[in-house]
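Heads up, this is only part of the complex; the chains shown haven't been moved.
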Amino acid sequence: MIKAGIIGATGYAGGELVRILLGHKNAEIKWFGSRSYIDKKYASVYRNMFQIVEDTCLDDNIEELANQVDVIFTATPQGYLSSILNEDILKKVKVIDLSADYRIKDVSVYEAWYQIEHKSPQLIQEAVYGLCEINREKIKNARLIANPGCYTTCSILTAYPLVKEGLIDADTLIIDAKSGTSGAGRGAKVPNLFCEVNENMKAYGVTSHRHTPEIEEQLGYAAGREIKVNFTPHLVPMNRGILVTEYAALTGMATYGQIKEVYDSYYADEKFVRVLDKDVCPETKWVEGSNYTDISFKIDERTGRIIMMGALDNLVKGAAGQAVQNMNLLFGEKESEGLEFVPVFP
Amino acid sequence: MIKAGIIGATGYAGGELVRILLGHKNAEIKWFGSRSYIDKKYASVYRNMFQIVEDTCLDDNIEELANQVDVIFTATPQGYLSSILNEDILKKVKVIDLSADYRIKDVSVYEAWYQIEHKSPQLIQEAVYGLCEINREKIKNARLIANPGCYTTCSILTAYPLVKEGLIDADTLIIDAKSGTSGAGRGAKVPNLFCEVNENMKAYGVTSHRHTPEIEEQLGYAAGREIKVNFTPHLVPMNRGILVTEYAALTGMATYGQIKEVYDSYYADEKFVRVLDKDVCPETKWVEGSNYTDISFKIDERTGRIIMMGALDNLVKGAAGQAVQNMNLLFGEKESEGLEFVPVFP
């Protein structure tokens, strides 16, 4: 039985992690950390857990936690984990970080985009970027996993095979992303009120969203060089789901069949990536509640560009589901254990 | 392995049945019946099932189906099953009917409310009303289960203990029910279009909704006499969920503690009924995607009435989940097998 602790268990990603781990055969949650709700019953914060979770929220004592559990999940604000993590902890316990603290190898890039001083840069190199479909083998032996961002996971998986194979010019890549509102977290802010989001659509963080350098770094590895992309997130009046629409110039003539074959060669054996049939576009509802990423594409011969589309559930494959997938790899579990949710429709 | 066939697999309740049975350890779906989509891949109708279900939709041949499976679920229009079901079929296979055909013992009441002639009235007496928490023992030995309606399940479970114990005057019972739109089915009708439902709220079927006699019959058994209630359903701009607010006059003085004790005595051992803590009102989101019914109440000393509230997911405990719960009882499976979903939030 894997003993797991969660720091930040009362955010939306933390809550989803609890939901998923409760269904995992070989894992049990030993620590529901939440500074905001210390000593409150967890099920009074998330009432879906009534009569399911009897635990009470605990403080964020990572030292103590490291003694008690096998793996710590941190779903905490940017900069928090990097300010408390150290070699002693990593000697005792695996850490899967859902924040961005160890995702970006170049600490100056991190500090520039996040406007935070990184307090443990010595650990960055060791951290493995936990995009399972791409870094599976590295993950297995890691101590510290940088669990990818929600937009990032969707954006990268959708374009990765074509960038890697040089079929698109990565510098022409434009990513127009749309997200459900749970991605904005559970903080009480006016722009996230029901009446402000409902019946509304907007872009935000235009040219400045923090997932941009993460996408550039990872797709840069695939391209074999530094790249710059446009990434524009939008807020959609729905709870869950990310849809990305990605545009890029094809580097040469390519047929539907050729591109499809490339996608299939990368993803045919990947349980959690579904390359859709011809002319089927991904919809967020078809993956809701599940760990799947659905991908498809369309070639526009008129403009010489390809439109790639991807959809996932931002709280599952975009956060907690991928974190558990990483845990499974770290502990030698079946990779899909606890994650075999059939998407919920409608 | 229980072999299951579904007639009406492409409605919303049918789709949910597929989702649930896919997670059941000892059941497998052998027949995806759907007259509207014969020969189409099931996963092209419900794309959440892509790469999960490879089957193709079949015709509704119940005779043939009875030879191939152990249990048939029918999620079909009113009057359909009663026009084709017979003794021969019931000798071969268990039938769990999600339509209303066998829910009402008095055939004249059925025919009056449904405006349909019942074609197999001889089977009505045998059918067991499949509200598991109330009829558990009878269900175990049945051949034909009348799976309760969504509004009905919620309405009955919420009031049942107090009616049974005579704590409320059943003739004063007023049920104001609110349902998500999946309850209206997947038929293409203007009133169910997104723009007609979204940002809108309305009552419908006022004084004439077909779940009324079903509630009256079942609560009448609890009361030990015929009763008449007011039942008013409303359409809510959400996909899933039923909330009922029920009003009744208390028959005598009663404290919160006394009433709570009664609820607990009926439901403390019921996994799928959660009697909430004092002053917590049920919310549909806290049960979404799960088989739970959440119940609470509030006494209004000023008026001498009690307000009872219940919430469930209309497609799970209100339809497919309860059907699988019935199947588990029929086949000696653990009652909660395949149904241990933690509610999805948000």
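Order as written gives the chain letters A and B; numbering starts at 1 within each chain.
As a convention for this text, contacts are C-beta pairs under 8 Å (C-beta built on N, C-alpha and C of every residue); 3 or more make two chains touch, one makes a residue touch a chain.
Computed from a predicted structure; not experimentally measured.
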Expanding from the 2 chains in view to the entire complex of this file gives a copy total of 4
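Rule of thumb we're sticking to: only the chains that are shown with their structure count from here on.
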Taking each chain's centre as the mean of its CA atoms, chain A sits from chain B at a distance in Å of 36
Counting only contacts in the complex, chain A reaches chain B at residues 12, 15, 19, 22-23, 46-52, 182, 199, 239-240, 274, 276, 280, 283, 285-290, 294, 340, 342-346
